[in-house]
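Of the protein chains in this complex, one is absent; all others appear in place.
Take a look at chain A:
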Amino acid sequence: MSVASALSQLANYRVHNTRASQRTFEKGYQILQKNAHKNLGDDSWAFLEQLALASIDIGRLDVADDCLQLLSDKFPGSPRVECLTGIRLEAASPPETALKYYSELLEADSANATAWKRKISVLRRTGKVEKAVGELCAFLDTFYTDVEGWLELADLYAECCQYTPSLQALSHALLLAPQNPFYALQFAETAYTANDLPLALKTFLVVVDMSDGDESGVTLAESTPLGITVRAWFGVKLCTRRLLAPSTLQPSSESGTPPPTPTHLALLDELATERLRVAYSSSAGVKGEIARGREEVFAWVA
């Protein structure tokens, strides 16, 4: 592979934030050995950072050290390089050393967001969940707009079966990215797990409402649900089935969401069944071919 095409591929990875460490390393190492990065201009530093991360990922620490050396010669005291050094430290040293390193960085500049996030991830990795949650809360209190941070917090809570705090963290992520159906789906699934069925049902329906009808020219009733919509319909079906089940107990909702009326529930149940049958009657794209798992789904929804 020529150097030029390798470079353009790597630039493409950088733009799209693709991790693909092995491929990045193969291409990047070849460029580094030919010294071709020198005539990249300002892009060469971004390239070195990318290669350093990739080689840490696949365990070629010697290459990572070379890149780091070049970077720290060019930018002494840069927070970005310092953070990369920290990641290199995490790869080989015990986590305590890395923690200590990040704490020193934070002492020098208390608002160093990257170092703070790395510190939280090390804390989580070493099993100090309580401490990680505390730090993450403090972090999000300062840097409210960090969606990844909120998702991480929701994940941490859900891992400890703390579904209500998890929902709260997710609601912040939803506020920050209200157009993202995947966060809404996660919210709905967390609500379902927390046994808040009316809330889960409504949020699943919000996801359906957000993500269906991408195909133009086909009426909704005739279109085939795809991707995330199918998963949301499964969620709707699960909720309606449990809400319709004869039970002496009223469905509990911690959030105080009222469930739909029984007539509507029945209609929704019917609709979800129909949608799922449509989704599994033919496999995506190929007409006439029977989708995998058709039998099971048909048996389940019946």
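Assume a contact is a pair of C-beta atoms (placed from the backbone, for glycine too) under 8 Å apart; a residue touches a chain by one contact, two chains touch by 3 or more; residues count from 1.
Methods note: contacts and distances are computed from a predicted model.
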| item | value |
| --- | --- |
| Chain left out of the displayed complex - its UniProt protein name, from "Transmembrane protein", "BHLH domain-containing protein", "DNA repair exonuclease rad1" or "Trafficking protein particle complex subunit" | "Transmembrane protein" |
| Touch with the omitted chain, as defined above, among A:Ser8, A:Ser110 or A:Ser281 | A:Ser110 |
| Hidden partner chain, touching residue among A:Ala52, A:Leu199 or A:Val230 | A:Leu199 |
| Sole residue of A:Val3, A:Cys160, A:Leu175 or A:Leu244 that reaches the chain not shown, by the stated touch rule | A:Leu175 |
| Touching residues on chain A - with respect to the absent chain | 109-111, 141-145, 167-168, 171-172, 174-176, 178, 184, 199, 201-203, 205-206, 208-209, 220-221, 255-257, 260-261, 263-264, 267-268, 270-271, 275 |
